[in-house]
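My questions will all concern the structure given below.
Complex shown without one protein chain; remaining protein chains in place.
Naming follows writing order (A, B and C), and every chain is counted from residue 1.
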Amino acid sequence: MEITNKKLSDDAFFAQRKEVLQQWHTGKEVNFDEAVAYQKSIPPHKRFGTKLAKAVTENTTLIQPRAGVALYDEHIKLLQYLEEEGEADLLPSTVDSYTRLNRYNEAETGIEKSKESGRSMLNGFPIVNYGVDICRIVTSSLKKPVQVRHGTPDARLLTEISIAGGFTSYEGGGISYNIPYSKNHSIEKTISYWQYTDRLVGVYEEAGVSINREPFGPLTGTLISPCISNSVAIIEALLAATQGVKDITVGYGQCGNLIQDVAAIRSLTRVIREYLDKYGFHDVRITTVFHQWMGGFPQNEAKSFGVISWGAAAAALAKATKVIVKTPHEAMGIPTKEANASGLHATKQVISMLKDQDFREIPAVISESEIIEKEMRCILNKVEELGKGDYAIGTVAAFEAGVLDIPFAPSRYNAGKVMPARDNMGAVRLLEIGNLPFTPDLIDFHRQKLEERAKQEKRTVSFQMVIDDVYAIGKGFLVGRPKKN
Amino acid sequence: MEITNKKLSDDAFFAQRKEVLQQWHTGKEVNFDEAVAYQKSIPPHKRFGTKLAKAVTENTTLIQPRAGVALYDEHIKLLQYLEEEGEADLLPSTVDSYTRLNRYNEAETGIEKSKESGRSMLNGFPIVNYGVDICRIVTSSLKKPVQVRHGTPDARLLTEISIAGGFTSYEGGGISYNIPYSKNHSIEKTISYWQYTDRLVGVYEEAGVSINREPFGPLTGTLISPCISNSVAIIEALLAATQGVKDITVGYGQCGNLIQDVAAIRSLTRVIREYLDKYGFHDVRITTVFHQWMGGFPQNEAKSFGVISWGAAAAALAKATKVIVKTPHEAMGIPTKEANASGLHATKQVISMLKDQDFREIPAVISESEIIEKEMRCILNKVEELGKGDYAIGTVAAFEAGVLDIPFAPSRYNAGKVMPARDNMGAVRLLEIGNLPFTPDLIDFHRQKLEERAKQEKRTVSFQMVIDDVYAIGKGFLVGRPKKN
Amino acid sequence: MGERTIVTGVIGADVHAVGNKILAFALREAGFKVVNLGVMVSQEEYIEAAIETNADVILVSSLYGHGEIDCHGLRQKCDEAGLKEIPLLAGGNLVVGKQNFEDVEKRFLAMGFTRVYPPGTTVETCIEDLKELFQSE
Partner (left out) sequence: MGERTIVTGVIGADVHAVGNKILAFALREAGFKVVNLGVMVSQEEYIEAAIETNADVILVSSLYGHGEIDCHGLRQKCDEAGLKEIPLLAGGNLVVGKQNFEDVEKRFLAMGFTRVYPPGTTVETCIEDLKELFQSE
């Protein structure tokens, strides 16, 4: 299978579509023209893209939770609670793990068992099993825009049902919903699946319905160096734009060092515009999403509030368009609605207190941002080179070569040579550069930053640092110092 | 009555001491030599000053709650809980309001009523009524250093009992425990009372026992411009040093704009060293305390965690030696021990995550710090001038003239002409400069900053801004914008 | 209904001045005549001021937690001083700690207060309630 970064032809798309809609019986309910009409009936304030655009104008950061349960009436109640009590600006429907892996039979069992036991036995909302009509009941019961959040390598049927079901934003991408979420899907495969999803969004766009698309920024959520996630975000944005997507939100998962976090969003915003323009996508709208710390959380709820609030602060100071909010139950399990709302409350407080403070142009941020930009260009140029100008081909080759390499990923298509660790100020650097195509000065920079830490800790740079850093936030720190320091 | 900033003579001090120890029957229990011996038996890790000095070396920020209840066994349990479960580094004993006003009879009633009703009917721990022995039971039951925190204009007897009772740190000052805490005490009176307290600490110091002293930084806790609280802190430090105090912690209450907050601590640290050195107090040790937001809190507990965490972040980034921690019950009432511990947990998490990040030398902080320093010099020079070189005389004259003027203070000895309001980025500026002896360029600076905000809000600079700002954090914002903005 | 006079202040040994200043300002803005006694007001001071100004209501604030002790007996003293009918309103953080407000309200109503308000009551509520109170007379 050879994929290229070209807009799918109508023939290819509609041929595929026929198959896709047969993957589960609810696919039959999807009727494109009727779905366009339905989407057009959704008022502007309930459209994701419109609300994001407004936030950009008003220079505010919107807040959005994660949430999804097995039973749809419970799911509606949950989301209504989060928009009313929780003061969420944007809503999610987080999809369960069986659906993510197209195991609709197991999802069905999950729905049944949940009905029996009276508690949700699924870790999310099984959109495909419910189908278009029930999705419309959900989305129309709410006052705020709703997005599908998942982690599905092959999300073609899910996209069809979601958009027809009245969702106005859709998360994911061929890289970001493969490498962190799958073991055995090849990159070719998932890029091709997501070309379908993006093309579908493009087709809706051409019919006058704009669906917001969001590559999943945080990847494995664990010590991802900004240059890696930013590069993936830009590639996925280019792939999506090629298929006709016009409204894209690119994301980043908090690392914890404020300067680095603000710089990550700053560099992402700058470089993505440049690349989209370079390829002629001047009319693609870009917004940003900042994810509160995506790695392991402390068990203690009050401590979790500390982590959540620090994420909110960084999002506000970076002027991200929206922030994805964690909850004080994070380390324990799927949160109750109350815990979910309390994460939103803490976040809202910090976000609105910091609304008028902006750290994007302070000198330390600018110089960190310049480093990230330089790193991103190394990676992106190499991907382009490997693909001879084609980002789909280049991406496949880049993963094979370890030019794209995502730490801690479960996928066997990921090299897994890159190893991150924090420097002495908590910024995420690279202990093993692997095959990232960095210039010698960048390699030196990372090495030197980690040596600085090693010296302070009186130990050598080693894998033990990585382990200590993985646990650090859960234990109350950012940098995982040796115990007897 | 004419006070001057001179070390009290032994004659004057001991004559006064005889009276003081007769103010309530527990005064008789105080025996200086025996108290010195007792203090000397306290191990170093339980001494406040030692622990602060260690934190300076290790570049960490310690965390300290407020806490006090009427019954002493309950008080012990509370503090043990806060050091064990709460992970507090430093402990308080917050004194009740009757004791603060020397109303020991009413405090006695409070103790009795608390015993009867089984819940604390006092808002703090009545140290004077309990006397030396019970204080020793309290302080010796704990593993961490303990400080007396109060708000007492005439704290002479309280100081005597506290130090003899084994406390190793003592908050307050002739200005900071008068103007925000009293209506009718003249400045002369309270400076003279606090000369006694400071002299007593000096006498202990000369006997080889070092007691940490802490002027109360936040004053009325409500929109206090850093130059005002910093000036008061420096004056109180000079007055204390004159009486022989050697270990001083100066404080500042968070305003909410990060740049301004870090700059406030930075300028305080720089200027105080300069003034102490100027007057020959080279051997006085200086540490700093950062108070999490001291004004009105949100009712919502999760939102309060947001406020608490943001305060923790600012304290860490400013590298304060310690931070005083609020609780999620702040808006409601004296917290339960669990709520108190949860404020500590959130704070600890943020503080230790941010341990390795330092914002003191970023350019925006430096320039804000320069402004504060300039303002402080205007005020301090004028106080010195009014006192013809004597800071006690100068302070009294300065309050009369409104050269020292504390917003929202209840005292009738305070001019009350100065009126603060936030600028467009949330920094606290002055809407009414009153009689603060600012240079024309500083006056212009404040005016211009507020005009900037007024323009943004499409309204004129007015008292309504002040009101809106007082409510703002409680309502979820920093800057109190007009409703329809 | 003519200009109404409100006596207000913070009772006991309580020095919380911010809310008091703002409440007084807002009540004046709303058209009431306000006699503001400031902080640390004794029961006697309220009563003297109310008699002197022929006040329509006494509005007691207590923030610091000793409200229950400080307010005890105010109604009786008012009665004795001839202010039998005068409405007594109390608000702020009336008791120590986060308590169930219904219980607190009951205790204060039992002490003879006319209306009792929980922490976080806005000045708008206060003004509306005062208007309603005066209308219903």
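Just so it is clear, a contact is a pair of C-beta atoms (placed from the backbone, for glycine too) under 8 Å apart; a residue touches a chain by one contact, two chains touch by 3 or more.
Because the structure is a prediction, the values reported are computed rather than measured.
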item: Where the missing chain makes contact, among the chains that are shown; value: A
item: Touching residue (missing chain; options A:S182, A:N212 or A:T347); value: A:S182
item: Candidate in contact with the missing chain, chosen from A:A12, A:V56 or A:L101; value: A:L101
item: Per the touch definition above, residue among A:L21, A:M121, A:A421 or A:L436 touching the missing chain; value: A:M121
item: Contact set of chain A toward the excluded chain (per top definition); value: 97-98, 100-101, 103, 106, 109-110, 113, 119-123, 151, 180-184, 220, 222, 295-296, 299, 329, 331-336, 339, 408-410, 463, 467, 470, 474
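By our rule, only the chains that are shown with their structure count from here on.
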item: For chain C, the least number of touch steps when starting out from chain A; value: 2
item: Whole-Å gap between the CA centroids of chain A and chain C; value: 54
item: Separation of mean Cα positions, chain B and chain A [Å, integer]; value: 45
